[in-house]
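Some notes on the structure that comes next.
Omission of a single protein chain aside, the complex is shown with its protein chains in their original locations.
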Amino acid sequence: MAFFIGRDRESRRAYGFNEVALVPGDVTMNPDEVDISWKLGKLKFEIPFLAAAMDGVVDTKFAVKMGRLGGLAVLNLDGIQARYDNPKEVLLKVASAPKGKATQMVQEFYKKPIKMKLIAKRIREMKKHNIRTAVSTIPQNALKYGKIAQDAGCDIFVIQSTVTTVKHISTKYDALDFRKFCSSMKIPVIIGNCVTYKAALDLMEAGAAGLLVGVGPGAACTTRGVLGIGVPQVTATVDCAAARDYYYKKSKKYVSIITDGGMDTGGDICKAFASGADAVMIGSAFAKSKEAPGKGYHWGMATPHWNLPRGTRIYVGTSGTLEELLYGPATTDDGTQNLVGALRTSMGSVGARDIKQMQLTELIIAPAIKSEGKIFQKAQRIGMGK
Amino acid sequence: MAFFIGRDRESRRAYGFNEVALVPGDVTMNPDEVDISWKLGKLKFEIPFLAAAMDGVVDTKFAVKMGRLGGLAVLNLDGIQARYDNPKEVLLKVASAPKGKATQMVQEFYKKPIKMKLIAKRIREMKKHNIRTAVSTIPQNALKYGKIAQDAGCDIFVIQSTVTTVKHISTKYDALDFRKFCSSMKIPVIIGNCVTYKAALDLMEAGAAGLLVGVGPGAACTTRGVLGIGVPQVTATVDCAAARDYYYKKSKKYVSIITDGGMDTGGDICKAFASGADAVMIGSAFAKSKEAPGKGYHWGMATPHWNLPRGTRIYVGTSGTLEELLYGPATTDDGTQNLVGALRTSMGSVGARDIKQMQLTELIIAPAIKSEGKIFQKAQRIGMGK
Amino acid sequence: MAFFIGRDRESRRAYGFNEVALVPGDVTMNPDEVDISWKLGKLKFEIPFLAAAMDGVVDTKFAVKMGRLGGLAVLNLDGIQARYDNPKEVLLKVASAPKGKATQMVQEFYKKPIKMKLIAKRIREMKKHNIRTAVSTIPQNALKYGKIAQDAGCDIFVIQSTVTTVKHISTKYDALDFRKFCSSMKIPVIIGNCVTYKAALDLMEAGAAGLLVGVGPGAACTTRGVLGIGVPQVTATVDCAAARDYYYKKSKKYVSIITDGGMDTGGDICKAFASGADAVMIGSAFAKSKEAPGKGYHWGMATPHWNLPRGTRIYVGTSGTLEELLYGPATTDDGTQNLVGALRTSMGSVGARDIKQMQLTELIIAPAIKSEGKIFQKAQRIGMGK
Partner (left out) sequence: MAFFIGRDRESRRAYGFNEVALVPGDVTMNPDEVDISWKLGKLKFEIPFLAAAMDGVVDTKFAVKMGRLGGLAVLNLDGIQARYDNPKEVLLKVASAPKGKATQMVQEFYKKPIKMKLIAKRIREMKKHNIRTAVSTIPQNALKYGKIAQDAGCDIFVIQSTVTTVKHISTKYDALDFRKFCSSMKIPVIIGNCVTYKAALDLMEAGAAGLLVGVGPGAACTTRGVLGIGVPQVTATVDCAAARDYYYKKSKKYVSIITDGGMDTGGDICKAFASGADAVMIGSAFAKSKEAPGKGYHWGMATPHWNLPRGTRIYVGTSGTLEELLYGPATTDDGTQNLVGALRTSMGSVGARDIKQMQLTELIIAPAIKSEGKIFQKAQRIGMGK
């Protein structure tokens, strides 16, 4: 259905997590028997969860824990970890900065130059624990860091910026040639972020093994407010998954779609898979783990931008170990714990045997905001200080 | 009308109570003369209200009162009542638990094993007062408890889980054969919960006498947040009622549709009937009665889940006797008291002579949220502590 | 466009004031030169404003003031005015009742029987000031009071209940025969409330001179919460105005459409006319006048219902004289003062020369809720106690 936002100007309606819901199946399954594994190229993972390359979420210790639990954490090469020999104390300063000063302090800390030797060192710190490792950088630094990472034993290389396209126009600098870069690397390359069918298809044809989907939806991200840009994640994931399916049909190469950002609860995560995701990348929810280096705080990769920060330091608190967040038992009922259990139970309830079936389950449009009464009940509880 | 949530992905729009409203009729009726009785199989009830099988709502005393007032209360066999000889003191502990600890405490109390002899005892406690009795359990326990309950004189057996389907796949355990179970029982079996046409039809064909409709809408339920699953009650009821009508045409057997959950006020209840319900099952609203064992608190059946709780202890307070809640006089004007009177008045205003006519009355789509001004007026009153 | 709220169940979308907006005209007019007069039968009024028959809004003194300012106030015959010799002190008690007790106190005061001689007395009190007078009662009392009011010199008789239809079914009492009643009266009869094309047409054919349009939209009314019934005022007014136009074509008799309730600001009032109203009936906004007997409080006519109250005592405060509310100057900018000036200016801006042209001006669908930012700005101001 087409809508018009004005004279002769047609527009699509895009949907976010809070606007849709899953429909129970006519057949259900034992949650313990659903298969939630996924593959990136030839690498198979037990659980389809990635931890976002954010300094408040992933350090080497966190990555080791995540790897052991069956998932994958991505270490940010453009942040604190590769700038400071002792990142811990810097992270502590950010966490304890007063509210109004946080963005400026983050900007300040990120001015210190990257040390190339720290890149290899961090990867080896993780690799010696026999886990799969992944590191992330922006397109401008990919050529510089890619080889170093690969030689240090890294398993997956991630290139990520707010909006990434195969074709980037500039007369002042050379844009990264993704096709050349991917074919030069021996390890799989994940590229992001994108949200449209065409951009996704271009990146697949350039050789990406996986795509990060999401522009502007994350809790620590203010891209939509600052730039006006943002495609809600349900529509973005559906569109990029359609590109994946088309590309697979044509080339027989399966490029994984990783929904990145905007998922607050297990419910949102389940909806991402139902929209077509092969895996999800999580920031805020993992920042709440005891293992997260941000000590209950986290911030996006565009936060330190010196001239136009687009992200904010967010306080999420600490609510349990990473293992509890992933596998339970949940001690709260708000959908932020036992994410693996939630995914399994949801798949059982809709009757999806594996992620591929989950991608095809029915989604209905059903706004989350319930009765007026309930909203004010909540407001009242808040207003009364509890 | 079809909507697209992304490339080649069509989706239905589903509606909840707060999005619709009843339209006054062109003919009106004297409210005292409308007929609100309903039938479950051959059992006729004066009023179409069931009390939900929640431990904070129904104990044996409550059930007796409800039966005398013309309705039906369902006793939960998987909770406190069949685990403790003296459930009262356990319920008191839950009610007085500090806010942050409630879910964990509930989880703890529900670890104590069920005592089979308590099941028969509770039913007999109710039955000796000459009322209709109903008990509820999950599918896994139906075979175990069904015979006991029937032999103890129970009138109706309820099988209930978050999502119930005739076909459940597992290689680890045997799923309940609903068809076999229903035909083995001499008393009518109500099964729930379901929300779709197909699942409802399957359960009808398996022999259900009534269906509970509702997944994820209740105030004490967080299924949608945790699992992403939830179909708003207007659409769920319309769809399951359509299955009922189709099945009746085909088989001449009338299976009652009982909308379960998500109704906060008399207005919501009226809308459930206008969506096609034969009866409604109420939790929160009855938890407010003086007779409710939760003393102003209640919690869902998925709250005690040891690994993935999906429900929360909610404080609703105590606002009147069950008789006042059902028959008035109302001392407040917010639609939470005199629910029978509200249903009668509403039916009179739309000109519905009985529940079957009420099921056909016009519903319009009309979002409840009124002017911005009013929202902030309300917020202001809250903010000012009044 | 048709929507489906479930399988085979079609539904209309209805709209309220906050969902629409007026569009500026391609031609504009000098506001001082637009004609805002209207007629009820042969009675012409300078301004299209009626004051609602609510005890907190209209007493005889208020009615006199309103009449002198060009409008029409309706006195409630079923309330305090005809039950008490000295209504002032009763009203004062309601105004000073503690919040939780107000509904009950109102219920109590309305138990005192009506004194027939007070009806004539109140009308004469108004009539001696040479203004047009109107009184209101419920259908059950119309036969009893109609003749008395007419004989006392009343100009207009109003029959009003939550939902009024020509055909009302009861075996226990005789419903009012509107056709007979209207033809027996020598003064014009306004009937309400209705919201649908068919019900409006029926009432017109029964002889109504004007119709009150609105079920469930007023600030002091909780009909939608209690009964689930409510049609947003834009759609209700458009539909009843369509009935008026059809009936006029057929019979050459013009029956005035008076939108009643739900208008908080001048903007809402302007939208009522743009939806097809000939006049508006105002409650809350006039309760704020210094002349209102409720001293800043008011309550609906269904509030005193002994068994199912559907209305609440609302505090609106006192913000100016009735003359200021109608003609300005406004000392605030929130659209609650200088309502006549607002209507004139709005008509000038859309280029409507008179009410008939205003009824045809363009309305767009444009939800009032603006940017997320603004909502929270407002919430913040509230939260900060300012």
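Going in written order, the chains are labelled A, B and C, and every chain counts its residues from 1.
By definition in this document, contacts are C-beta pairs under 8 Å (C-beta built on N, C-alpha and C of every residue); 3 or more make two chains touch, one makes a residue touch a chain.
Everything numeric in this text was worked out from a predicted model, so none of it was measured.
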Next on the checklist: One chain isn't shown here. Among A:Asp59, A:Glu125, A:Asp155 or A:Asp264, which residue touches it?
Outcome noted: A:Asp264
Checklist entry - Out of A:Asn18, A:Thr137 or A:Ser256, which touches the unshown chain? => result A:Asn18
Item to check | Contact partner of the left-out chain, one of A:Gly266, A:Pro309 or A:Gly328 | outcome: A:Pro309
Checklist entry - If you put the missing chain back, which residues of chain A would it touch? => result 1-9, 11-19, 99, 103-104, 107, 162-165, 167-173, 194-196, 198-199, 202, 215-217, 219, 222, 224-232, 235, 262, 264-265, 268, 303, 306-312, 334, 368-369, 378-379, 382-383, 385
Checklist entry - When the complex is taken as a whole, what residues of chain C touch the one chain not shown? => result 1, 12-15, 20-30, 32-33, 197, 234-239, 242, 265-271, 274-276, 328-335, 338, 341-342, 345-346, 349-351, 353, 362-374, 376, 379-380, 383, 386
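One rule holds for everything that comes next: only the chains that are shown with their structure count from here on.
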Item to check | Closest chain to the centre of mass proxy, which here is the mean CA position | outcome: B
Item to check | Distance from chain B to chain A - Cα centre to Cα centre, in angstrom | outcome: 38
Checklist entry - How big is the gap, in whole Å, between where the Cα atoms of chain A centre and where those of chain C centre? => result 54
Checklist entry - Going by the touch rule set out above, which residues of chain A reach two or more other chains? => result 373
